[in-house]
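Let me give you the structure first, and then I'll get to my questions.
The complex appears here minus one protein chain, its other protein chains still in place.
Each chain carries a letter (A and B) given by its place in the written order, and its residues are counted from 1.
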Amino acid sequence: MRFSLRLAWRNLSRNRRRSVLTLLAVLLPVLILDLMWGFSNAVQRNLFESTTQLETGHLQVHRADYRQLQTGLPLIQNVTPVLQIIAQDPAIERFAVRLDLPALAAHGDRSRGVLLRGVRPGKAGQLSALDKWVRTGRPLKAGDRKVALAGSNLLKALHLKVGQSVILLSASLRTGTGVLIPKVVGSLAPPSPQLSRSIIELPLADARSLVHNPQAASSVVVLLKDISGPWDQSRIEREARSLQAKLGPDYLVETWAELAPATVGLFKIIQPLYLAFSLIFFLLGGLVVLNTLYLSVLERTRELGVVLALGSSRRRVLGWIEVEAVLLAGLGALLGSALGLALVGWGSLGFRLPGFYAEFVSIGLNNIFYLSISPAEAALSAGLMFVLALTAAAYPGWRAARLEPVEAMHFAG
Amino acid sequence: MSRFYALTLLLLLMLPWAASAGEPRSGADLLACARHNWVTSSYHGSEDLKVFRADFSKEFRMEVWSAQENKQVMIRLLAPAAEAGSGYLLKGDQLWYYSPAAGQAVPLPSASLSQAFLGSDLNLEDLYRGTLSEQYTVKLAGSRKDKSGRLIDHLVLTPKPEAPVVYGRLELDLLDSNCAVLLMDTYDQRNSLIRETSFSDFVVRGGRVIPTKTISNDLLHQGNYSESTVDPSFELDIAIPPERFSLACLADDSQCGSP
Partner (left out) sequence: MLLARLAWRNLRRSRRRTALMVAIVALGTWAIIVLWGMEDGFVSSMVRAQVSLDTGGLQLHRVGYLADPDLKLTFPADQLAALQARLKKISGIQAFSPRLLAEGLIQSAYGSTGVEIRGFDPELESRTTILSKSLIAGRFLTRPGQIVMGRPLAQQLNLRLGERAVLQVQGLTRPHSLGLRLVGLLSTGLPRLDRYTVFIHLQDARALTEVQGASELALAVQHPARLQARLQALLGPGIKVSTFMELNPLLSAVSKASRFEGWPTMFLLALLASFGVANTITATVLERTRELGIMLALGLRPGQLKRLIGLEALFTSGLGFLLGALLGYGLNAYLARVGFDLSAYSQAFPDLGMPHVLYSMVSVWHGIYAFIAVVLTALLAARLPARRAAQLEPTEAMRYV
């Protein structure tokens, strides 16, 4: 064995060009697979984070009956006990309180039914604020009172301009009637025209004053620790069940997937596509490895004939070829992984894509992508290519070992 | 939604139920008798509305004016304190809301009116609009004597094919002697009873028999019911100045004309 190893090493260094070629044949597919996964994970993570960080959170807590009809205004009347439980949960990174409220907006002789969203501006509100949709004027600031931002279509429908005041009316049996006359400080342009016709964003404290309850909330939006993409869904669901158990039957804990079916729908398109990509990359990468290894060993067959003619045992010849393949493929897979992981690691710091990715931003995606790859994916790409390389090398090797020395010397492939 | 509970109930209660003149025979006759007697030229009175939910209850007090067979209605809320001074004005199909906090009358989309109507367990819009006979086929299903020996007629109302009605049928108990409705049961299209409404504490005024207490029980939601009590001091067929039904009056009580 040691002899084989030394011989194999000497052979490899003697035929540098061939060795480099073979090495590259394993290295590059591994590297490219790692990059492909890194990028596909980046896109999924981007989509996932755009939805969860700004809209839905990973989890949301509502009143248990909030989806049913005829329940009036399904507010959590006192959100404090909920927040206490959430604050003690070690799996939760941060959370934000939101107050969504159907209301009536009036200006002059016009009125429209609207959806009010009360948020806490500033860092806690990052989970909810509609800042990314602000088109004119300014976003909400910490400490703001009696100001609001409204959808641009709503402003048109009410003949209302930024800088003017709007009358907001809210009424429910439990909370009674609330009136607020905030100044519109900005317009919002959400991607959906329906939302643009109905959305008004205002400070949480103002929304609470409309329902005469400083403790009220419609939902608590929760971000969990160490969640990076849709692949963590089972953990999100586990945490949802655990939080549901702690909060009891008066509350409903839902995951982002239930709250953002459109994003789940996009994943439904992207995921089979990436699966197909992975399979085809494997096929192609595998064929590259197979081709090169096969050809290189084929080329060696004649040489092997000589070695056989000199009296080496067939088993030794086979072993020698295998050791050579293991060395090359192993080194290629290792270097490929190292390079791939290094590139993905560098990309994991985040990178911006060129200008045409403005489309991403318009649908609320981030223009910064973070590459990532799971250990299983990295191991799979390197391991599979390595095994393929050995298989590809084994066939001509096996043939060579079976050949008559004279035949092998003439072997043309 | 408080304002709509109030409004709905009110719209019903301001329609006094009066004694019949003749001896009705068919179901349609009986309904026409009741319907005929709801119509009044004007009304002024005050009432209390208590709304009960599984985990809380709320009480409102309000003053109401109506004219032109309820085409014009003005409501001023007196209690609870948070709502006192606010009011509603209904003129034909247009509805306004006034709140002292807003300082001006705000037009309400009629859809919000309907939505609120539907959201209450006092869904008596059918009665209020007086369109029962147009929307339903009426049948006198039988008569019986109650404990005190009064003759009670039982009416079954089935919606006509294209009527804007979501129910399977209505069943009414009314007193044969004066067409006063005692009970209204609402069934869904699958034959289940979903709402019971009862009328009691009748007051006889100007030849009419008027219920001052109405209780409506929502059988779809355990614990949801509403109770309305009309102050017996109400006035019927009085002259109300037209200014009462103006936006100026809604916003400012001094603009409502002399009583």
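What we mean here is this: a contact is a pair of C-beta atoms (placed from the backbone, for glycine too) under 8 Å apart; a residue touches a chain by one contact, two chains touch by 3 or more.
Worth saying up front: this structure is predicted, and the values here are computed from it rather than measured.
S.K.: Looking at the full complex, which residue from A:G57, A:P182 or A:G285 touches the chain that isn't shown here?
M.R.: Once the missing chain is taken into account, the touching residue is A:G285.
S.K.: In the whole complex, not just what's shown, which of A:R10, A:K156 or A:R352 touches the removed chain?
M.R.: Of the listed residues, the one touching the omitted chain is A:K156.
S.K.: For the chain left out of this view, which of A:G163, A:G248, A:P261 or A:G383 touches it?
M.R.: A:P261
S.K.: Residue by residue, what part of chain B touches the chain that was omitted?
M.R.: 92-93, 109-111, 113-115, 118-119, 159, 161-168, 188-190, 194, 220
S.K.: Which parts of chain A face the unshown chain closely enough to count as touching?
M.R.: 17-18, 21-22, 24-25, 28-29, 32, 35-36, 39-40, 43, 69-70, 113, 153, 156-157, 191-194, 197, 257, 261-262, 264-266, 268-270, 272-273, 276-277, 280-281, 283-285, 287-288, 290-292, 294-296, 298-299, 302-303, 306, 353, 356-357, 359-360, 362-363, 365, 412-413
Methods note: only the chains that are shown with their structure count from here on.
S.K.: Centroid from C-alpha atoms only, then distance chain A to chain B, rounded to Å. What do you get?
M.R.: 57
S.K.: Taking the complex as given, what residues does chain A use to touch chain B?
M.R.: 70, 72, 104, 106, 109-113, 167, 169, 171-174, 176-177, 179, 181, 212
S.K.: In the complex, go through chain B and note every residue touching chain A.
M.R.: Touching chain A from chain B are residues 1-3, 5, 51, 53, 56, 58, 80, 82-83, 86, 97, 99, 101-102, 104, 106-109, 111-112, 119, 220-221.
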